[in-house]
Every structure is written in structure tokens, then in C-alpha cells.
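Structure, as C-alpha cells:
Every protein chain but one is kept in place in this view of the complex.
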Amino acid sequence: MPPHRRPVTEPRWMRVTLCLLALGFLTLFLALPLAAVLGQALARGVEPFAAALVTPDTMAAIRLTLLTAAIAVPLNLVFGLAAAWAIAKFRFPLRGLLVTLIDLPFSVSPVVSGLIYVLMFGLQGWLGPTLAAHGIKIIFAVPGIVLATIFVTLPFVARELIPLMEAQGREEEEAAIVLGAGGWRTFLLVTLPNIKWGLLYGVLLCNARAMGEFGAVSVVSGHIRGMTTTIPLHVEILYNEYDFVGAFAVASLLALLALVTLAAKTFLEWVHRDELAAHTR
Amino acid sequence: MSGARVALWRPWARRREALPGFGLAMGLTLAILCLVVLIPLSAVFAMSAGMGWERFVAVGFEPRVMAAYRLSFGGALLAAAINGLAGLVVAWVLVRYDFPGRRMIDAMVDLPFALPTAVAGIALTTLYAPTGWLGGLLEPWGIKVAYTPVGVVVAMVFIGLPFVVRTVEPVLEELDDELEEAAESLGASRWQTVRMVIVPAILPALTTGMALAFARGVGEYGSVIFIAGNLPGISEIAPLLIVTRLEQYDTAGATAIATVMLVLSFVLLLLINLLQRWRAARHTAD
Partner (left out) sequence: MIDIRSITKRFGTFTALKEVSLSVEPGELVALLGPSGSGKTTLLRIIAGLEFPDSGEVEFEGRPATDLSARDRRVGFVFQHFALFRHMSVADNISFGLRVREPARRPHKAEIRERVDHLLDMVQLRGLAGRYPSQLSGGQRQRVALARALAVEPRVLLLDEPFGALDAQVRKDLRRWLRHLHDDLKITSVFVTHDQEEAMEVADRVVVMDHGCIEQTGAPKDIYDHPASAFVYRFLGNVNSFPCVIEDGWVQVAGAELMAADLARAGRREATAFVRPHDLEVVPLDRPRRGAAHMRHAVVLGPMVRVEVDLADGQTVEAEIGREAFDRLGLRPHQPVALLPRRAQVFLDDAVQARAVPPHSGKGEEMQWRPRSM
């Protein structure tokens, strides 16, 4: 929605100054870093850029990232749907507390998010020795990476769906039940079509975070090249080895993912605005 | 069944519901929440409790750790303040004025949410390094950003910006034009209107946004560690120190720092919830 013309506003010089200030600030903090990624990636031309992308380690990192997202995102989808169904369609004691607990992973430092799994499953942790005895490796291995990713992305789908489903109420579901539909059919035929854009929105944000998470994954990964490095971790390794073209080439993949996510998100907000929850955080 | 049943409020009694699926949905929610979030989080507190108070204080509050807290909290506070001001201006301009590319710029505000932190980290470092585009400009003035605490604040400003803009924007949008017109018709100058009518109306949202940005800044890791330089006692943030301790197999040290940060997160979460209740109260009072 374009802002409508207001009869009461600031003098022109003030408006121009404020616009310039805002744009300057955004350029400094948003546009320039993005430009820096692409600039550095292509600093030596296209060929080194392409070469950096097809190294076996990079390909392994991409595969691991896709695998992680492929597990974490569907799980969060199920969690988000279940949580939203219970919280938005029913009233029960301590409902507010449950909503706060679901949001908890967002207020925990990513490093702490990784640490808690080290304390649970690491060699000095609660279950570590038992697991090691059975030859199960979670920390410094793929399961740990997946677990940490699930933790940091857990709230995304739920927090998008809860306000949306709450606003929609439960009358349509009740109508379906009275008309003789069962629980699953009611969900599939009535609830799901009403929340599909909100669901997609949540999944989109969840996926972006799942693929881009750095701190939590870094703690549990062990940084074994080609084995337990996701794309963001691979960027760090290349950067610390002073392979700047390589680091920025791989980073540009993630930047591209971010831009695509933003574009899709903006498109959804634009076209299906009334089918999304309020975007206040 | 007799009607003379005693009127007891039994919160956990099984109530018949017309809509099915509560049990399944709730069970799934609680199971995943407990397994993924609550039990692992409690491991930190259990580990700390097992440490004993004296040991906890010794490793959790030693000088190097204190310096890290100071940098994490101080830097995040400064970044939140900068974001409060800059975010307000950005939100104001995006909501109130029309100019070419406004929609796209509005969408770009979410970039720090979408861009992986490691990418942001190396990009900011490259920009602000003495050889970088911005670092090179600042160098002659003797201003160093990369590998100093200033760099830490820059990364925290980047990461916190969308929180302020996105909480203030909707409130500014909903602000009734008539309020301002009423103020002006009552003889208020533009500045008085802004100060006495608009700012109080958006203050709860602005505070919430700043608190969210602060919370994010304190825990931030990926975008900070590249630009910080990580000199112990000077530009080393608390989350990095947790990683360092872990790499030194000092689980106790890592746990102690993590506990302090977790407690702070919970306090902040409580504060933000209270702020949001304040906002809600404002809203219904209108």
C-alpha cells in the first residue's frame, strides 16, 4: 500500500533530510555489505568464482546443508501445525506460557543452542558415554547439526500460524464437523486451504534460517572438511584460509538464497496480505 | 447423572471438545518441545548446579569473562540505541513518504534476517578492513572499525536493525491521521505534535523493538566474530568465549558463561513480554 498523502506533514527540507538520512544508513548497512559479497566473489573474474563452487568440499557442504534443511523444515512444519492447532483452536490453562516456550529458541544465543546439545550428547555430557559405548555419534557428526538446526528454527512455522489461525477462529471447522466431516477431512478441506500462504511464508523463513545457521551448527559440527561442514561453515573455513574468492563465491550462494527468500516473502506479503498473520515481531 | 455435581474448577480434567485433535496436537507439540528445547536447556542449568557456587563464580565471572560480558552487553546496548534512532527514522520515511523504490527498500530491511550471519560477518569485515571500501575512507582520520570493539557494534547494528523497523512500522501505519490533525487544529506546531502526540504513541513499540535488537545483539556470534578481531579482554564477545572454552575442553567454563547468558535471555524475554502487554494495554485503551 503506498502511503496516502497526508495534509499534515513536515516541511519539505525536513522530509528530504530524513529521506537522505534513512537511505544513507540503509546503503551503509544493507546495500554495501551485499555489494561487497558479490564484488569480492567476482574480484578475479568469473572463472575462479565458478571453480570455487565446484570443488568437492563445496559440493559436500551443499549436500549436507540440503540434507539438514530436508529434515529440519518438514519437522518444523509438523510441529508448527500441531502447535498452532492446539493453541489457536482450543483454550487451556497455561496457554500463554506455552506460546512463550515455543518462542524460546529465538531468544537463546546460537552458541548456547549448540552448547546444550554438546552437554547432552558430547563425550563429557549426560548421554555421551552411553551413546559412545553403542557407537552412536551425535556431536561432531551430522545428527548434531540437524538437531541444532531444528532447535534454532523451531518457532518459525508455529509463530506464523498461531496468530493467523487464532484470527480465523474455529467457526468454519465447527461448520464442517456439524456437516459430518471427520477431523482429518476438516483439517485438509477447510483449515489447510485457509492457512496455505501463511504456512508457505513460515516454511520459507524456516528454510532460510535452516540453510544459513552458523553459530549453533558451528559448535556441534567439529568442522571436519567435506564431512560435517554446512555451507556457512565452509565459508568460514575458506575465509580463515585466506581463500577470499572461494569464501565469497560460496557466500554469494547464500546471499542469493537470502535474496530469493526476501523476494518470495515480499511477493507473498503483497499478494496474500490478508492471508498472513500480522508481521510484527 | 445428577445435576448436583460440585462446581470445581479442574484445570486438568478431560473436557469434551467438539473439534477433534487436541490431544494429538498437544501431545506432539509438548513432546517435540520437551525433547528439542526444554530437556537440552535444562542440561545447562543442571550442569551449572552440579558445579557448586564457588566454582561457578570462579569460572563464570573471572576477569577475561567479565570483559567479554562488558563488550557483549555494552556493545549490544549501544547498537540498540543506534538502532532505536536510525530504525525510527527508517520506519518513519518508509511509512510516511513516497519515493521511487520504496517498496524494494522496505523489503530489503529484512536482509539481516535472511542473510546468513557468517556471510554478513565476512562482508562487513571486508568493507571495514583498512584495505576495504569504507575502512580505507576512515583510515586517514585515524578511525579503526574492523578488529576493534567499534566493529562489534557495527555488526550488532546490522543484525538488530530489522527488529526496530518492523516493530515500529505497523504502529506508525495504524496511527490515526486525525490525531495529528486534531493536534494541529488545537494550535500545536509540527514539532510539538511529533513530540507530544506521535512519540508517546509509538514509544512502547520502539522500546520493544530496541529490547529485541538488544537481545539479539548480546547473543550474536556469526556476524561479529569475523569483524571483532577477538583479542581477549578487548574485542572478545561472550558467545565466542563459550566456543573457546569448549575447544579447550573446559566444559565447566563454557557452561558457566552459557548459564549467565541464558538467565539474561530469560530476563529479557520476560521484559519483552511485559513491554508487549504494555503495548496491548495501550491498544485497547484507544
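Here are some notes:
Chains: A and B, in written order; residue numbering restarts at 1 for each.
Quick note on the criterion: a contact is a pair of C-beta atoms (placed from the backbone, for glycine too) under 8 Å apart; a residue touches a chain by one contact, two chains touch by 3 or more.
What you are looking at is a predicted structure, and each value in this text was computed from that prediction instead of being measured.
Shown as candidates are A:T55, A:T100, A:N194 or A:T266; the residue that touches the absent chain is A:N194. From the options A:L101, A:I177 or A:L233, the residue with contact to the unseen chain in the full assembly is A:I177.
Although one chain is not shown, part of subunit A still touches it, namely residues 171-172, 174-182, 185, 189-190, 193-194.
One chain is missing from the display, and on subunit B it is touched by residues 1-3, 5, 7, 9, 15-18.
In this text, only the chains that are shown with their structure count from here on.
By the touch rule above, subunit B contacts subunit A in their complex via residues 11-12, 17-22, 24-26, 28-29, 32-33, 36-41, 43-44, 47, 86, 89-90, 92-99, 102-103, 105, 107-120, 122-124, 126-127, 132-134, 157-158, 161-163, 166-167, 170, 177, 180-181, 184, 190, 193, 212, 215, 218-222, 226, 239-240, 242-243, 246, 249, 251, 254-255, 258, 261-262, 265-266, 268-269, 272-273. Of all residues in subunit A, only 2-3, 6-11, 15, 18-19, 21-23, 25-26, 28-34, 36-37, 40, 75, 78-79, 81-83, 85-87, 89-90, 92-93, 98, 100-105, 107-112, 115-120, 122, 124-126, 147, 150-151, 154, 170, 173-174, 177, 182-183, 186-187, 205, 208, 211-215, 218-219, 231-233, 235-236, 239, 244, 247-248, 251, 254-255, 257-259, 261-263, 265-266, 278-281 touch subunit B in the complex they form.
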